[in-house]
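Dumping the structure here so I can ask a few things about it.
Removed: one protein chain of the complex. Kept in place: all other protein chains.
And now, chain A:
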Amino acid sequence: MKRRKIDIAALPAKAGAEIDDRLQVSSPLRRLFNKVFPDHWSFLLGEIALYSFVILLLTGTFLTLWFDPSMQEVTYDGTYTPLKGIEMSRAYESSLTLSFEVRGGLIMRQMHHWAALLFMAAIVAHMLRVFFTGAFRKPRELNWIIGVLLFWLGFVEGFAGYSLPDDALSGTGLRIAHAIMLSIPVVGTWVATSLFGGEFPGHEILGRLYIAHVLLVPAILLGLIAAHMGLLVKQKHTQWPGPGRTDHNVVGIRMFPGFAAKAGGFFMLVFGLVALLGGLFQINPVWLFGPYEAAVVSAASQPDWYVMFLDGSTRLMPPWEARFPLWPGHHYTLPPLFWPTVVLPGVLTMLPLFYPFIEARFTKDKRAHHLLQRPRDVPTRTALGAMAVSFYLVLLLSGANDVIAYKFHISLNAMTWAGRIGLLIVPPLAYWLTYRACLGLQQHDREVLAHGVETGIIKRLPDGRFVEVHQPLAVPDAHGHTELPYAGWVVPKKMNRLGALVPTVKGFFFPIEEPAKPAPQEERPVGAGTSREEITSSKK
(Lines give C-alpha, C1' and ligand atoms only; values in the text may rest on other atoms or scores of the structure.)
Protein backbone atom coordinates (compact mmCIF):
# COMPACT_ATOMS: atom_id res chain seq x y z
CA MET A 1 0.00 0.00 0.00
CA LYS A 2 1.25 3.38 -0.89
CA ARG A 3 1.78 5.78 1.99
CA ARG A 4 -0.56 8.68 1.83
CA LYS A 5 1.32 11.77 0.78
CA ILE A 6 1.26 14.70 3.19
CA ASP A 7 0.12 17.80 1.42
CA ILE A 8 2.32 20.48 3.00
CA ALA A 9 0.35 23.34 1.51
CA ALA A 10 -2.85 22.12 3.12
CA LEU A 11 -1.30 21.69 6.55
CA PRO A 12 -2.03 25.14 7.99
CA ALA A 13 -5.66 24.96 6.93
CA LYS A 14 -5.97 21.47 8.39
CA ALA A 15 -4.33 22.53 11.65
CA GLY A 16 -6.64 25.52 11.80
CA ALA A 17 -9.65 23.31 11.30
CA GLU A 18 -8.51 20.97 14.06
CA ILE A 19 -8.06 23.88 16.47
CA ASP A 20 -11.44 25.38 15.55
CA ASP A 21 -13.13 21.99 16.05
CA ARG A 22 -11.97 22.05 19.62
CA LEU A 23 -12.03 25.74 20.60
CA GLN A 24 -14.48 27.43 18.19
CA VAL A 25 -12.16 30.41 17.83
CA SER A 26 -12.83 31.51 14.23
CA SER A 27 -15.37 34.10 15.11
CA PRO A 28 -13.57 35.83 18.04
CA LEU A 29 -10.23 35.57 16.22
CA ARG A 30 -11.62 37.21 13.09
CA ARG A 31 -13.23 39.91 15.19
CA LEU A 32 -9.79 40.64 16.63
CA PHE A 33 -8.14 40.67 13.19
CA ASN A 34 -10.80 43.02 11.89
CA LYS A 35 -10.69 45.44 14.80
CA VAL A 36 -10.25 48.93 13.38
CA PHE A 37 -7.63 51.31 14.77
CA PRO A 38 -7.54 55.00 13.93
CA ASP A 39 -4.17 56.44 12.98
CA HIS A 40 -2.48 59.56 14.32
CA TRP A 41 1.07 60.18 15.49
CA SER A 42 -0.08 61.23 18.94
CA PHE A 43 -1.56 57.76 19.53
CA LEU A 44 1.98 56.32 19.52
CA LEU A 45 3.00 57.92 22.82
CA GLY A 46 1.22 55.36 24.95
CA GLU A 47 2.74 52.61 22.83
CA ILE A 48 6.24 53.86 23.70
CA ALA A 49 5.39 53.48 27.39
CA LEU A 50 4.10 49.96 26.81
CA TYR A 51 7.18 48.89 24.85
CA SER A 52 9.51 50.46 27.43
CA PHE A 53 7.74 48.41 30.07
CA VAL A 54 8.37 45.20 28.13
CA ILE A 55 12.04 46.15 27.80
CA LEU A 56 12.14 46.86 31.54
CA LEU A 57 10.79 43.40 32.30
CA LEU A 58 13.33 41.74 29.98
CA THR A 59 16.41 43.64 31.15
CA GLY A 60 15.27 43.65 34.78
CA THR A 61 14.96 39.89 34.85
CA PHE A 62 18.54 39.64 33.58
CA LEU A 63 19.76 41.97 36.35
CA THR A 64 18.14 39.92 39.13
CA LEU A 65 20.39 36.98 38.27
CA TRP A 66 23.39 38.84 39.69
CA PHE A 67 22.11 41.59 41.93
CA ASP A 68 22.06 40.87 45.64
CA PRO A 69 20.11 43.37 47.80
CA SER A 70 22.14 42.62 50.90
CA MET A 71 23.39 45.38 53.20
CA GLN A 72 26.14 43.21 54.62
CA GLU A 73 29.49 45.03 54.77
CA VAL A 74 32.12 43.60 52.45
CA THR A 75 35.49 44.72 51.17
CA TYR A 76 35.61 45.19 47.43
CA ASP A 77 38.02 42.89 45.63
CA GLY A 78 36.76 43.01 42.05
CA THR A 79 38.34 44.05 38.79
CA TYR A 80 37.49 47.75 39.06
CA THR A 81 40.79 48.82 40.56
CA PRO A 82 39.92 52.35 41.80
CA LEU A 83 37.57 50.90 44.43
CA LYS A 84 39.75 47.99 45.52
CA GLY A 85 39.84 47.54 49.28
CA ILE A 86 36.92 49.90 49.90
CA GLU A 87 34.27 48.88 52.44
CA MET A 88 30.84 48.70 50.85
CA SER A 89 27.56 46.88 51.05
CA ARG A 90 27.03 43.61 49.21
CA ALA A 91 24.35 45.36 47.12
CA TYR A 92 26.82 47.93 45.84
CA GLU A 93 29.45 45.27 45.28
CA SER A 94 27.05 43.19 43.19
CA SER A 95 26.13 46.29 41.17
CA LEU A 96 29.83 46.71 40.40
CA THR A 97 30.12 43.03 39.53
CA LEU A 98 27.18 43.44 37.16
CA SER A 99 28.85 46.43 35.54
CA PHE A 100 32.38 45.05 35.20
CA GLU A 101 32.48 41.30 35.60
CA VAL A 102 29.33 40.14 33.86
CA ARG A 103 29.70 40.06 30.10
CA GLY A 104 27.15 42.50 28.72
CA GLY A 105 25.95 43.33 32.22
CA LEU A 106 26.64 47.01 31.87
CA ILE A 107 24.60 47.46 28.72
CA MET A 108 21.70 45.63 30.40
CA ARG A 109 21.97 47.91 33.44
CA GLN A 110 22.10 51.01 31.27
CA MET A 111 19.28 49.82 29.01
CA HIS A 112 17.20 49.17 32.13
CA HIS A 113 17.82 52.68 33.40
CA TRP A 114 17.20 54.36 30.04
CA ALA A 115 14.04 52.34 29.50
CA ALA A 116 12.81 53.48 32.92
CA LEU A 117 13.42 57.12 32.03
CA LEU A 118 11.71 56.61 28.68
CA PHE A 119 8.80 54.80 30.34
CA MET A 120 8.08 57.74 32.61
CA ALA A 121 8.61 60.28 29.82
CA ALA A 122 6.23 58.43 27.53
CA ILE A 123 3.63 58.17 30.29
CA VAL A 124 3.79 61.92 30.87
CA ALA A 125 3.62 62.74 27.16
CA HIS A 126 0.74 60.29 26.69
CA MET A 127 -1.11 61.83 29.64
CA LEU A 128 -0.69 65.30 28.20
CA ARG A 129 -2.05 64.07 24.85
CA VAL A 130 -5.06 62.48 26.53
CA PHE A 131 -5.68 65.55 28.67
CA PHE A 132 -5.38 68.22 26.01
CA THR A 133 -7.52 66.38 23.48
CA GLY A 134 -10.25 65.48 25.95
CA ALA A 135 -9.77 61.74 25.50
CA PHE A 136 -10.44 61.23 29.23
CA ARG A 137 -14.10 62.23 28.94
CA LYS A 138 -16.98 59.83 29.41
CA PRO A 139 -16.81 56.85 28.91
CA ARG A 140 -13.03 56.74 29.49
CA GLU A 141 -12.78 58.19 33.03
CA LEU A 142 -11.79 54.82 34.47
CA ASN A 143 -8.93 54.42 32.03
CA TRP A 144 -7.73 57.92 32.87
CA ILE A 145 -7.74 57.00 36.56
CA ILE A 146 -5.76 53.84 35.82
CA GLY A 147 -3.32 55.99 33.83
CA VAL A 148 -2.78 58.39 36.74
CA LEU A 149 -2.17 55.42 39.04
CA LEU A 150 0.28 53.99 36.51
CA PHE A 151 2.25 57.23 36.61
CA TRP A 152 2.57 57.17 40.39
CA LEU A 153 3.34 53.46 40.46
CA GLY A 154 6.04 54.03 37.85
CA PHE A 155 7.35 56.83 40.04
CA VAL A 156 7.55 54.53 43.09
CA GLU A 157 9.01 51.72 41.00
CA GLY A 158 11.68 54.02 39.59
CA PHE A 159 12.56 55.40 43.00
CA ALA A 160 12.86 51.89 44.46
CA GLY A 161 15.00 50.92 41.47
CA TYR A 162 17.58 53.64 41.76
CA SER A 163 17.75 53.16 45.54
CA LEU A 164 18.87 49.57 45.15
CA PRO A 165 22.53 49.84 44.02
CA ASP A 166 23.34 51.52 47.37
CA ASP A 167 25.69 54.03 45.80
CA ALA A 168 26.10 57.55 47.18
CA LEU A 169 23.13 58.85 45.19
CA SER A 170 20.72 56.09 46.14
CA GLY A 171 21.65 56.34 49.80
CA THR A 172 21.10 60.09 49.77
CA GLY A 173 17.71 59.58 48.13
CA LEU A 174 16.76 56.99 50.74
CA ARG A 175 17.85 59.30 53.54
CA ILE A 176 15.54 61.99 52.18
CA ALA A 177 12.74 59.43 51.82
CA HIS A 178 13.31 58.51 55.47
CA ALA A 179 13.07 62.19 56.45
CA ILE A 180 9.87 62.50 54.41
CA MET A 181 8.32 59.60 56.32
CA LEU A 182 9.43 61.15 59.61
CA SER A 183 7.66 64.38 58.70
CA ILE A 184 4.20 62.77 58.63
CA PRO A 185 2.22 63.91 61.67
CA VAL A 186 1.44 61.46 64.50
CA VAL A 187 2.51 58.23 62.74
CA GLY A 188 5.68 59.44 60.96
CA THR A 189 8.28 57.99 63.31
CA TRP A 190 6.39 54.70 63.47
CA VAL A 191 6.13 54.45 59.70
CA ALA A 192 9.81 55.22 59.17
CA THR A 193 11.03 52.92 61.93
CA SER A 194 8.78 50.09 60.78
CA LEU A 195 9.73 50.29 57.11
CA PHE A 196 13.45 50.63 57.81
CA GLY A 197 13.30 48.04 60.59
CA GLY A 198 14.79 50.44 63.13
CA GLU A 199 17.28 53.24 62.72
CA PHE A 200 18.26 54.64 59.31
CA PRO A 201 19.56 52.87 57.26
CA GLY A 202 19.44 49.58 59.18
CA HIS A 203 19.74 46.25 57.39
CA GLU A 204 16.23 45.67 56.11
CA ILE A 205 15.41 48.42 53.68
CA LEU A 206 17.19 47.19 50.56
CA GLY A 207 15.70 43.71 50.82
CA ARG A 208 12.23 45.20 51.20
CA LEU A 209 12.71 47.67 48.37
CA TYR A 210 14.00 44.83 46.23
CA ILE A 211 10.94 42.64 46.62
CA ALA A 212 8.77 45.70 46.01
CA HIS A 213 10.79 46.57 42.92
CA VAL A 214 10.95 43.15 41.29
CA LEU A 215 7.62 41.64 42.37
CA LEU A 216 4.99 43.73 44.12
CA VAL A 217 5.01 46.94 42.09
CA PRO A 218 5.67 45.27 38.69
CA ALA A 219 2.81 42.84 39.37
CA ILE A 220 0.44 45.72 40.09
CA LEU A 221 1.81 47.63 37.09
CA LEU A 222 1.26 44.61 34.87
CA GLY A 223 -2.28 44.17 36.14
CA LEU A 224 -3.14 47.81 35.65
CA ILE A 225 -1.55 47.87 32.18
CA ALA A 226 -3.61 44.82 31.25
CA ALA A 227 -6.75 46.57 32.50
CA HIS A 228 -5.72 49.75 30.63
CA MET A 229 -5.36 47.81 27.37
CA GLY A 230 -8.48 45.75 27.98
CA LEU A 231 -10.55 48.89 28.45
CA LEU A 232 -9.00 50.37 25.32
CA VAL A 233 -10.03 47.35 23.28
CA LYS A 234 -13.50 47.22 24.85
CA GLN A 235 -14.24 50.92 24.48
CA LYS A 236 -12.39 51.29 21.16
CA HIS A 237 -9.94 54.08 20.46
CA THR A 238 -10.91 57.72 20.24
CA GLN A 239 -10.38 59.45 16.91
CA TRP A 240 -9.92 62.91 15.54
CA PRO A 241 -12.88 64.43 13.72
CA GLY A 242 -12.69 64.19 9.94
CA PRO A 243 -14.61 63.11 6.86
CA GLY A 244 -16.91 60.21 7.70
CA ARG A 245 -15.86 60.16 11.33
CA THR A 246 -18.62 60.31 13.90
CA ASP A 247 -19.11 59.59 17.58
CA HIS A 248 -20.47 56.18 16.63
CA ASN A 249 -17.77 54.75 14.39
CA VAL A 250 -14.03 54.21 14.19
CA VAL A 251 -12.29 55.06 10.92
CA GLY A 252 -8.86 53.60 10.35
CA ILE A 253 -7.16 50.40 9.36
CA ARG A 254 -7.85 46.87 10.52
CA MET A 255 -5.58 45.47 13.20
CA PHE A 256 -4.11 42.78 10.94
CA PRO A 257 -1.92 43.08 9.06
CA GLY A 258 -1.52 46.85 8.78
CA PHE A 259 -1.82 48.10 12.33
CA ALA A 260 -0.06 45.13 13.91
CA ALA A 261 2.86 45.44 11.51
CA LYS A 262 3.26 49.15 12.19
CA ALA A 263 3.03 48.58 15.95
CA GLY A 264 5.46 45.68 15.86
CA GLY A 265 7.92 47.67 13.76
CA PHE A 266 7.57 50.58 16.15
CA PHE A 267 8.34 48.29 19.10
CA MET A 268 11.58 47.27 17.40
CA LEU A 269 12.43 50.93 16.80
CA VAL A 270 11.88 51.77 20.48
CA PHE A 271 13.90 48.70 21.48
CA GLY A 272 16.67 49.77 19.11
CA LEU A 273 16.65 53.29 20.53
CA VAL A 274 16.95 51.99 24.10
CA ALA A 275 19.82 49.67 23.05
CA LEU A 276 21.61 52.60 21.40
CA LEU A 277 21.12 54.77 24.48
CA GLY A 278 22.25 51.97 26.77
CA GLY A 279 25.38 51.38 24.73
CA LEU A 280 26.40 54.89 23.80
CA PHE A 281 25.22 57.12 26.64
CA GLN A 282 26.43 56.49 30.14
CA ILE A 283 23.74 56.58 32.79
CA ASN A 284 24.03 56.20 36.54
CA PRO A 285 27.74 55.26 36.66
CA VAL A 286 27.55 53.98 40.25
CA TRP A 287 31.27 53.20 40.31
CA LEU A 288 32.03 56.92 40.06
CA PHE A 289 29.69 57.84 42.93
CA GLY A 290 31.18 55.42 45.44
CA PRO A 291 29.31 53.52 48.14
CA TYR A 292 26.80 55.32 50.30
CA GLU A 293 28.26 56.87 53.42
CA ALA A 294 26.10 58.94 55.71
CA ALA A 295 28.70 61.71 55.95
CA VAL A 296 29.39 62.08 52.23
CA VAL A 297 27.42 63.84 49.54
CA SER A 298 28.48 65.73 46.46
CA ALA A 299 27.13 68.94 45.05
CA ALA A 300 24.54 68.58 42.27
CA SER A 301 23.08 65.41 43.73
CA GLN A 302 19.98 65.04 41.60
CA PRO A 303 17.35 62.34 41.44
CA ASP A 304 16.08 60.89 38.16
CA TRP A 305 14.12 63.42 36.15
CA TYR A 306 10.66 62.25 37.15
CA VAL A 307 11.45 62.75 40.85
CA MET A 308 13.14 66.09 40.27
CA PHE A 309 9.95 68.17 40.49
CA LEU A 310 9.46 67.02 44.08
CA ASP A 311 13.08 67.83 44.84
CA GLY A 312 12.33 71.28 43.42
CA SER A 313 9.25 71.74 45.57
CA THR A 314 11.32 70.74 48.61
CA ARG A 315 13.96 73.33 47.77
CA LEU A 316 11.42 76.10 47.28
CA MET A 317 9.50 75.44 50.48
CA PRO A 318 10.02 78.30 52.92
CA PRO A 319 11.23 77.29 56.39
CA TRP A 320 7.81 77.14 57.98
CA GLU A 321 7.71 74.74 60.85
CA ALA A 322 4.57 74.32 62.90
CA ARG A 323 5.17 73.61 66.56
CA PHE A 324 2.33 73.41 68.96
CA PRO A 325 1.44 72.06 72.39
CA LEU A 326 -1.34 69.48 72.30
CA TRP A 327 -1.38 69.45 76.10
CA PRO A 328 0.72 71.37 78.59
CA GLY A 329 4.35 70.41 78.60
CA HIS A 330 4.20 68.35 75.40
CA HIS A 331 5.17 70.05 72.19
CA TYR A 332 4.68 68.51 68.79
CA THR A 333 6.38 69.40 65.53
CA LEU A 334 5.15 69.53 61.96
CA PRO A 335 8.32 69.85 59.84
CA PRO A 336 8.24 71.96 56.65
CA LEU A 337 9.24 68.87 54.66
CA PHE A 338 5.68 67.54 55.10
CA TRP A 339 4.08 70.08 52.75
CA PRO A 340 6.14 69.74 49.54
CA THR A 341 6.75 65.99 49.76
CA VAL A 342 3.58 64.51 51.28
CA VAL A 343 0.79 67.03 50.82
CA LEU A 344 1.80 68.20 47.34
CA PRO A 345 2.04 64.68 45.82
CA GLY A 346 -1.28 63.92 47.52
CA VAL A 347 -2.90 66.89 45.83
CA LEU A 348 -1.18 66.06 42.54
CA THR A 349 -2.70 62.58 42.73
CA MET A 350 -6.19 63.60 43.74
CA LEU A 351 -6.69 66.52 41.36
CA PRO A 352 -6.02 64.57 38.14
CA LEU A 353 -7.93 61.55 39.45
CA PHE A 354 -11.08 63.61 39.82
CA TYR A 355 -10.51 66.01 36.93
CA PRO A 356 -12.81 64.22 34.43
CA PHE A 357 -15.68 64.41 36.91
CA ILE A 358 -14.93 68.01 37.89
CA GLU A 359 -14.93 69.07 34.25
CA ALA A 360 -18.13 67.19 33.47
CA ARG A 361 -19.77 68.89 36.44
CA PHE A 362 -18.74 72.36 35.34
CA THR A 363 -19.63 71.86 31.68
CA LYS A 364 -22.76 69.85 32.60
CA ASP A 365 -21.71 67.41 29.92
CA LYS A 366 -22.95 63.90 30.68
CA ARG A 367 -22.73 62.49 27.14
CA ALA A 368 -20.23 59.93 25.92
CA HIS A 369 -17.52 61.26 23.60
CA HIS A 370 -15.40 59.40 21.10
CA LEU A 371 -14.24 62.29 18.94
CA LEU A 372 -11.22 64.19 20.18
CA GLN A 373 -11.17 67.94 20.64
CA ARG A 374 -8.52 70.28 19.36
CA PRO A 375 -6.95 72.03 22.36
CA ARG A 376 -7.87 75.45 20.92
CA ASP A 377 -11.54 74.57 20.95
CA VAL A 378 -11.57 74.04 24.71
CA PRO A 379 -9.68 77.11 25.94
CA THR A 380 -10.45 76.65 29.62
CA ARG A 381 -9.16 73.09 29.79
CA THR A 382 -6.15 73.90 27.63
CA ALA A 383 -5.32 76.90 29.79
CA LEU A 384 -5.69 74.84 32.98
CA GLY A 385 -3.38 72.25 31.46
CA ALA A 386 -0.84 74.90 30.54
CA MET A 387 -1.07 76.18 34.09
CA ALA A 388 -0.34 72.69 35.46
CA VAL A 389 2.53 72.17 33.02
CA SER A 390 4.13 75.51 33.90
CA PHE A 391 3.74 74.75 37.63
CA TYR A 392 5.48 71.46 37.01
CA LEU A 393 8.23 73.07 34.92
CA VAL A 394 9.03 75.66 37.60
CA LEU A 395 9.39 72.81 40.10
CA LEU A 396 11.47 70.77 37.66
CA LEU A 397 13.86 73.65 36.98
CA SER A 398 14.08 74.35 40.70
CA GLY A 399 15.14 70.73 41.15
CA ALA A 400 18.24 71.69 39.20
CA ASN A 401 18.57 75.24 40.48
CA ASP A 402 22.01 74.64 41.98
CA VAL A 403 23.36 73.40 38.65
CA ILE A 404 21.73 76.31 36.80
CA ALA A 405 23.14 78.77 39.35
CA TYR A 406 26.58 77.25 38.99
CA LYS A 407 26.63 77.07 35.18
CA PHE A 408 25.19 80.54 34.57
CA HIS A 409 26.91 82.27 37.50
CA ILE A 410 23.64 83.21 39.17
CA SER A 411 23.26 83.48 42.93
CA LEU A 412 21.83 80.25 44.31
CA ASN A 413 19.57 82.16 46.66
CA ALA A 414 18.31 84.27 43.77
CA MET A 415 17.43 81.05 41.93
CA THR A 416 15.48 79.83 44.94
CA TRP A 417 13.59 83.11 45.21
CA ALA A 418 12.94 83.13 41.47
CA GLY A 419 11.45 79.67 41.87
CA ARG A 420 9.31 80.68 44.84
CA ILE A 421 7.93 83.73 43.08
CA GLY A 422 7.76 81.96 39.72
CA LEU A 423 5.68 79.16 41.22
CA LEU A 424 3.07 81.72 42.17
CA ILE A 425 3.00 83.97 39.11
CA VAL A 426 4.01 81.80 36.14
CA PRO A 427 1.00 79.43 36.22
CA PRO A 428 -1.67 82.18 36.17
CA LEU A 429 0.30 83.91 33.43
CA ALA A 430 0.44 80.66 31.45
CA TYR A 431 -3.33 80.31 31.94
CA TRP A 432 -4.03 83.77 30.58
CA LEU A 433 -1.62 83.48 27.64
CA THR A 434 -2.90 80.06 26.63
CA TYR A 435 -6.51 81.16 26.89
CA ARG A 436 -5.87 84.16 24.64
CA ALA A 437 -3.88 82.04 22.19
CA CYS A 438 -6.72 79.52 21.96
CA LEU A 439 -9.25 82.24 21.25
CA GLY A 440 -6.95 83.77 18.65
CA LEU A 441 -6.49 80.47 16.87
CA GLN A 442 -10.23 79.81 16.94
CA GLN A 443 -10.87 83.22 15.46
CA HIS A 444 -8.34 82.69 12.70
CA ASP A 445 -9.95 79.35 11.79
CA ARG A 446 -13.34 81.05 11.48
CA GLU A 447 -11.81 83.88 9.48
CA VAL A 448 -10.28 81.49 6.94
CA LEU A 449 -13.58 79.63 6.69
CA ALA A 450 -15.40 82.89 5.96
CA HIS A 451 -12.87 84.64 3.70
CA GLY A 452 -10.53 81.99 2.41
CA VAL A 453 -6.79 81.37 2.48
CA GLU A 454 -4.30 84.21 2.18
CA THR A 455 -2.58 83.83 -1.17
CA GLY A 456 0.23 86.28 -0.63
CA ILE A 457 -0.84 88.10 -3.80
CA ILE A 458 -1.32 91.82 -3.25
CA LYS A 459 -3.56 93.63 -5.69
CA ARG A 460 -3.77 97.33 -6.26
CA LEU A 461 -7.28 98.53 -6.88
CA PRO A 462 -8.03 101.35 -9.34
CA ASP A 463 -8.65 103.72 -6.44
CA GLY A 464 -5.15 103.10 -5.16
CA ARG A 465 -5.94 100.71 -2.29
CA PHE A 466 -3.96 97.53 -1.82
CA VAL A 467 -5.78 94.35 -0.95
CA GLU A 468 -4.63 90.78 -0.53
CA VAL A 469 -6.29 88.23 -2.72
CA HIS A 470 -7.92 85.45 -0.71
CA GLN A 471 -8.65 82.01 -2.05
CA PRO A 472 -12.17 81.11 -0.86
CA LEU A 473 -12.69 77.52 0.26
CA ALA A 474 -16.08 77.33 -1.46
CA VAL A 475 -18.04 79.36 -3.95
CA PRO A 476 -18.52 82.71 -2.19
CA ASP A 477 -21.77 84.63 -1.91
CA ALA A 478 -22.29 88.14 -3.26
CA HIS A 479 -20.17 89.69 -0.48
CA GLY A 480 -17.26 87.35 -1.11
CA HIS A 481 -18.07 85.36 2.05
CA THR A 482 -18.32 81.61 2.42
CA GLU A 483 -20.61 80.10 5.01
CA LEU A 484 -18.56 77.04 5.96
CA PRO A 485 -19.15 75.39 9.32
CA TYR A 486 -16.17 74.60 11.55
CA ALA A 487 -15.74 70.83 11.68
CA GLY A 488 -13.45 70.59 14.70
CA TRP A 489 -10.47 69.74 12.55
CA VAL A 490 -7.58 71.45 10.80
CA VAL A 491 -8.59 74.30 8.53
CA PRO A 492 -6.21 74.70 5.57
CA LYS A 493 -4.38 77.97 5.92
CA LYS A 494 -1.77 77.75 3.19
CA MET A 495 -2.19 77.40 -0.55
CA ASN A 496 -0.19 74.19 -0.69
CA ARG A 497 -2.56 72.67 1.88
CA LEU A 498 -5.18 73.04 -0.82
CA GLY A 499 -3.09 71.17 -3.31
CA ALA A 500 -2.46 74.39 -5.18
CA LEU A 501 1.30 74.34 -4.77
CA VAL A 502 3.72 71.50 -4.47
CA PRO A 503 6.09 71.80 -1.53
CA THR A 504 8.76 74.24 -2.64
CA VAL A 505 11.72 72.44 -1.12
CA LYS A 506 12.01 68.77 -1.89
CA GLY A 507 14.78 66.66 -0.50
CA PHE A 508 17.00 67.47 2.42
CA PHE A 509 20.48 67.53 0.97
CA PHE A 510 19.64 68.72 -2.52
CA PRO A 511 16.76 71.17 -2.52
CA ILE A 512 15.04 70.85 -5.86
CA GLU A 513 13.59 74.24 -6.27
CA GLU A 514 12.46 75.35 -9.65
CA PRO A 515 11.44 78.87 -10.48
CA ALA A 516 7.69 79.12 -10.38
CA LYS A 517 5.96 79.36 -13.70
CA PRO A 518 3.93 82.49 -14.18
CA ALA A 519 0.56 82.10 -12.56
CA PRO A 520 -2.39 81.63 -14.88
CA GLN A 521 -4.00 84.90 -15.75
CA GLU A 522 -7.56 84.07 -14.94
CA GLU A 523 -8.49 83.59 -11.32
CA ARG A 524 -10.63 80.73 -10.36
CA PRO A 525 -11.49 79.25 -6.98
CA VAL A 526 -9.47 76.28 -5.90
CA GLY A 527 -12.39 74.13 -4.91
CA ALA A 528 -12.11 70.88 -3.05
CA GLY A 529 -9.70 68.91 -5.22
CA THR A 530 -11.06 70.21 -8.51
CA SER A 531 -8.22 72.20 -9.94
CA ARG A 532 -5.03 70.61 -8.77
CA GLU A 533 -3.45 70.45 -12.19
CA GLU A 534 -4.67 73.83 -13.28
CA ILE A 535 -3.29 75.95 -10.49
CA THR A 536 -0.11 74.07 -9.69
CA SER A 537 2.54 76.64 -10.24
CA SER A 538 5.81 74.79 -10.25
CA LYS A 539 7.13 71.49 -11.48
CA LYS A 540 4.84 68.88 -13.00
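As a convention for this text, a contact is a pair of C-beta atoms (placed from the backbone, for glycine too) under 8 Å apart; a residue touches a chain by one contact, two chains touch by 3 or more; residues count from 1.
Methods note: contacts and distances are computed from a predicted model.
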Record-based protein name (UniProt) of the chain missing from this complex, from "Homoserine O-succinyltransferase", "ABC transporter permease", "Cytochrome bc1 complex Rieske iron-sulfur subunit" or "Cell division protein FtsX": "Cytochrome bc1 complex Rieske iron-sulfur subunit"
Which of A:94, A:284, A:314 or A:382 contacts the chain that the document leaves out: A:314
From A:220, A:253 or A:474, residue that would touch the chain that is not displayed: A:253
Contact with the hidden chain (one of A:66, A:155 or A:267): A:267
Of A:98, A:180, A:307 or A:430, the residue in touch with the unshown chain: A:180
Touching residues on chain A - with respect to the absent chain: 27, 30-31, 34-36, 73, 79-82, 87, 100-101, 103-104, 106-107, 110, 139, 171-172, 175-176, 178-180, 182-190, 192-195, 197-201, 235-236, 244, 247-254, 257-258, 261-262, 264-280, 292-301, 311, 314-321, 330-337, 340, 368, 370, 401-402, 412-413, 416
